[in-house]
Each structure stands twice: as structure tokens, then as C-alpha cells.
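What follows is a structure written as C-alpha cells; I'll ask about it next.
What you see is the complex with one protein chain gone and the rest in place.
The first chain written gets the first letter, and so on, giving A and B; residue counts start at 1 in each chain.
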Amino acid sequence: MKEARAMKKNILISPYGGLLLLALMLALMPLAVSNDFHYDLLTKICLTATVAVGLNLLVGYAGQVSLGHAAFYGAGAYASAILTSQYNLSPMVALLSAAAGVGVMAWLVGRPILHLKGHYLSMATLGLGVIAAIVLNNEEQLTGGPDGVGLPPLSLFGHELSVFGEYQFAGLTFTGVELWYLLAAAVLVIAVLLALNIIDSPLGRALRALHGSEIAAQVAGVDTAKYKLRVFVISAVYASVAGSLYGHYSGFITPTVASFEHSIELITIVVLGGMASTFGVIIGAAILVLIPQFLTDFQELEMVVFGAILMAVMIFLPRGLLPSVLQRLQRGAQ
Amino acid sequence: MSALLSVTNLSKEFGGVHAIEDLSFEVQRGHVHSIIGPNGAGKTTLFNLVTGLYQPSDGTVTLGGRDITGRAPHKLCEMGMARTFQNLQICMNMSALENVMLGRHRHLGSGALAAMLKLPGLRKADRACREQCRELMHFVGCGDYQDHAASAMPYGALKRLEIARALAAEPDILLLDEPAAGLNATETDALRSVIQKIAGKGITVVLVEHDMKLVMNVSDHLLVISYGRKLAEGTPEQIREHPEVIAAYLGGGARERQAREVPA
Partner (left out) sequence: MFSEFFQFTFSGITLGAIYALVALGFTLIYNASHVINFAQGEFLMIGGMGTVVLVGADLPLPAAMVGALVLATVAGILLHRLAIAPARDADVVTLIIITIGASIFLRGLAQFFWGKEYHALPRFSATESLSIGGATLLTQSLWILGIAVVLVVALALFFGRSRLGKAILATSMNKDAARLAGIKTQVILGVAFGISALLGAAAGLIVTPITFTAYDVGIMLGLKGFVAAAIGGLGSSTGAVVGGLLLGLSEAYTAGYISSDYKDAVPFVIILAILFFLPNGLFGSRAAERV
């Protein structure tokens, strides 16, 4: 009896139960929203959350800080832009090539920096991010410089997906904005599924061991350098794919996608939502995309309020929103 | 009898201080080999040198005839070496069972793609691993804590958890660094039987320990070091009678205490 109850509880709080809940919420979201503006926000939340889920593998689970992750996001977006507009590749081929290229890039830069620890790793990733942003700003012939560069609409299997289009499926009419939301939601669900699979595997155990005790991991046979590099590459590829998609979605990108501020925003999402909590960081992403919307009435004070919220959450809920709330609920239940 | 582990002329300097100096010894296959010595004698440093956490300044270490000097810890694990730590190295962000499962790392496939796609072979192996690790936790006597968070476990259970994790690797040789420190008499007694069971499985055990009763009870062979150098070596009986050991290590009044603590 007691065991049966424990089992039931396990399914409810198991990560895959959470995934089901997430998919359900995303699928039902169209019932709750009506206009293009809301769809736009939702799409942005899904794409941002995808980056955060990948970054969380690196920062939350493996305990390796990156203050330059926007560089990979920007690299994906710009690679897609350049490959589609200057080399005439189809968007999907460009997206995949960009992801592969960014993966290789992450592998190359990760090798020398990932043996650094703590603040030195923060410094190195931060430096790489800043350099990437400066390069994007200055290589005008390739990137369009500070003015940015345009991207063609995404096309899937020969069908173009533009935010301005209208599409017929099985007698139903969808706007481009709605379809983009569905695509971004599907990408997020896949991103979460893959992340959960990684966490729930020997690989995931090894990654969490890096955070828990690197020495324990080493003597248990984990090649720590190799695993750090692996998760760095995986999280970079997550960022690249989301970046490419964002580029096609917005149709236009500037170097700010790779800026230090954007890197900080990404790490903030992870820490705010809850390190090592895949669903927490999705909430974190939603909050960071939505806060500016709620603060439009106090536009002048947006930064003040945002900074204050950030400090307050981190001081009073240092483990992040979702883990702290869950912990309180659990304590309340006992 | 053949030597499984042999250490030859090993030295380690920290900024001019010799923590280990010109130390040589052999550990026979299947033995429980204890290393004793006063605090600061260099026992833990010796462990760190043998297990690859420190690079020796000089000398060689061989395992099963292969030179392993300065080899990375994870490579040594793959070669069948496992250890525990005096100051626990537990992943507090994981459950107790997961800590033990981490120990089986070398026996599990850990490809990124297989993990992402959750391939059936990987799942099956992981499920089997989970069962084996549950058994191991019972074996070392912390089976009650399987689904606890490691951070919620008492000290004594964590010490046993480390032994379970080390055993999960299915090592040929197991190095235990002060496993009885901080344990009460009953727990120490249980630990003794665990060590004997481990040795009974044919696993070679190297033990660093201060509890002389435990050491004298379980050891086949003893090495006494002081200030990083070898002081004496031999069977428990030989060590017990060794004048230099009694004088230098056990100190004044040791005979009486020893007679009380170590039933002949």
C-alpha cells in the first residue's frame, strides 16, 4: 500500500511527467491567447527556453559556468544568415551546418578553457563572448556590422514558413505566427526530452558528479576533461539551433544577439529558474521574456525593477524559483 | 603469491618538504595490506600518489606489472583500482544510490547519442546497474539509505557509501583511507566484517587506518611509515614486536595499551 503510493508519487514528480505536462500546456496555449503579439511572446519564450535548457546542462548539472553563451547563439544565427543569403543554402541545411560548425567551434575553444575552474572559467567564457560580439560588429562585409543582417523565411520540406503567411492544413487555416509558435513549442519539447534523457543516463550521472565532486568522478572512472567538453559542445549546439531559428523567425539580426548582456540574460535565466531544474529554467525564460512587457508602464524604471527582482530572488531563493518553491511545498506537505 | 601493486623509490616534495621520501614496498595479490603511521606521516599523500591525484617527484608505481606512475585517476579506475577518501568525496547533489551507480561508470556505455535517444541497450544496462548497486549498498551496510539524498545521510553511512561506490567499479585492488575514522565501536566492528568479506572475494585491500585493533585483526601485512619514510614492514605479529615501531610510533606506555587493545 505504502509502496503503491510512493510509486504514484514518483510518476507525478518524475521528470517525464513534467514533460507531459509541459507538452500539454504548450498545446493548450492557443486556447488562452488570441493575438499575434501573444504568439510572438510565446515563440520567443520557447526559443529562449531551448537555449536555457541546453545551458542548464552545462551550468546547472555539470557545474561549469559560462558567461559567454550568447556567442554560440549568435554564431548559429549569423551562420544561418550568411549560409542562406550568401551561399544560397536552404534554411534547414544551413541550420544543421551551423549547428555542426558551432559544435566544432565549441570543441576547439572548450579544450583549452574547460580545465579552468571557478572565476577563471567565468573570465575565459566571458572573454570569448565579448570577442565574438566585437568580431560580429566589425566584420561588416560578412555580418553587416552593427546594422545587422536579414534572413529569408524558414522553409521546411520545400514549404516556406513566413510570419506573414497564411497556411491551409486539413481544412484549417493557420497564420504564420501560429505555425511558428507550434514549431518553437515542438523544438522546446524535443530539447527538453533530449536533455531529460541525458540527465537520466550514465552520461548525466557523470555530469552531475562533476558538479558534486570532481575527485569522486575521477576515481570512479570519469574522464572529467572529456565530459566537460562534451556537455559544453552539447549546450553550444542547443544555443546554435535556437539562434538559427530565431534568426529566421525575426528575419533580421544584429550583433546584440551575441552580446555580453545577452549572455548574462541567459545565465540569469538558468540561475533564476533554478540550477539543475530543467522545468525551472523554462519558467526562468518565460519570466525574462515577460518582465519587460509587464514593465512597459514604468519604462523608465525597467532596469531598476529588473535589477531589484534579480537580487531579491537570488538572496531569498538562492536555489532558484522552482526548486525553492518545490522545497517549500514538500516541507508544507510533511 | 605475486605482487599486484609495487611502489619503488617513490618521492613527493611540496615546496622543499618531503612528504614521501624514497619509499618502496609491494602489495601481494589477495592480501589486506595496512599502512600505519602517526598523523602527518604521509599516508594520504601516498594514496594520492598511487591513485594518480598527485604526480610523484620521483619513483615508480606499477599495477599488475604495468607502469602506472602519474597516470590519470580515471585511467587507473579502468585498470581496476578503486579508493575511498578520508575526507569524504561524495556527490551531495545526487541520491545515495546514484553515488554508487557512478562507481559503475566504467562498465556502462556513456555515449552522448545513445544517452539522448535513450537506446534500449543503455536502459537495460542501467536498470541492471541499479539493482547491482542496491545489493552493494546492502553488502556494505547502508542499504536503508538507498533512496535518500546523499546530503541527508549520517556520517557513518556516507563512509560505507564510499566503499560501495568503490566496489561498484569491480576493482582488483581497493584502497581505503581511514574508513573507521569517526565510527563508533559497533560500526567499526561491522566495518571489519565488510573488509573481511571484500578480501574474501579476492579483492586486494590496501588500508590506511589508525584503529590498531581493526588493523591488527584484518591485515595480512603491515607497512609502518613515519615522516614519509618506511619504518618497518611485516606481519601483524612482527610489527607488534618490532622495537623501533614501539619506540617511535606507539610511543611510551604503548606496550601496555597495545596489550590491552590487541588480544593476542
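The rule we apply is simple: contacts are C-beta pairs under 8 Å (C-beta built on N, C-alpha and C of every residue); 3 or more make two chains touch, one makes a residue touch a chain.
These figures come from a predicted structure and were not determined experimentally.
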Practice task
From the listed residues A:M123, A:L142, A:A186 or A:A225, report the one that touches the chain absent from this view.
Solution key: A:M123
Problem - Selected residue (touches chain absent from view) among B:N48, B:T69, B:S95 or B:S219 - result: B:N48
Exercise for the section: Kindly state which of the options A:A27, A:L290 or A:M303 is in contact with the chain not pictured. Expected result: A:M303
Exercise for the section: Identify the residues of subunit A touching the omitted chain, counting contacts across the whole complex. Expected result: 59, 65, 67, 112-113, 115-116, 118-120, 122-124, 126-128, 130-131, 134-135, 137-138, 215, 260-261, 264, 267-268, 271-272, 275, 300-311, 314-315, 318
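Simple rule for what comes next: only the chains that are shown with their structure count from here on.
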Problem - Centre distance in Å when subunit A and subunit B are each reduced to the mean of their C-alpha atoms - result: 42
Problem - For the subunit A and subunit B complex, residues of the former touching the latter - result: 194, 197-198, 200-206, 208-209, 211-213, 215-224, 230, 234, 276
Completion exercise
Contacts from subunit B onto subunit A in the complex sit at residues 51, 53, 72-74, 76-78, 82-83, 85, 89-94, 98-99, 101-106, 108-112, 114-118, 122, 126, 129, 150, 165-166, 168-169
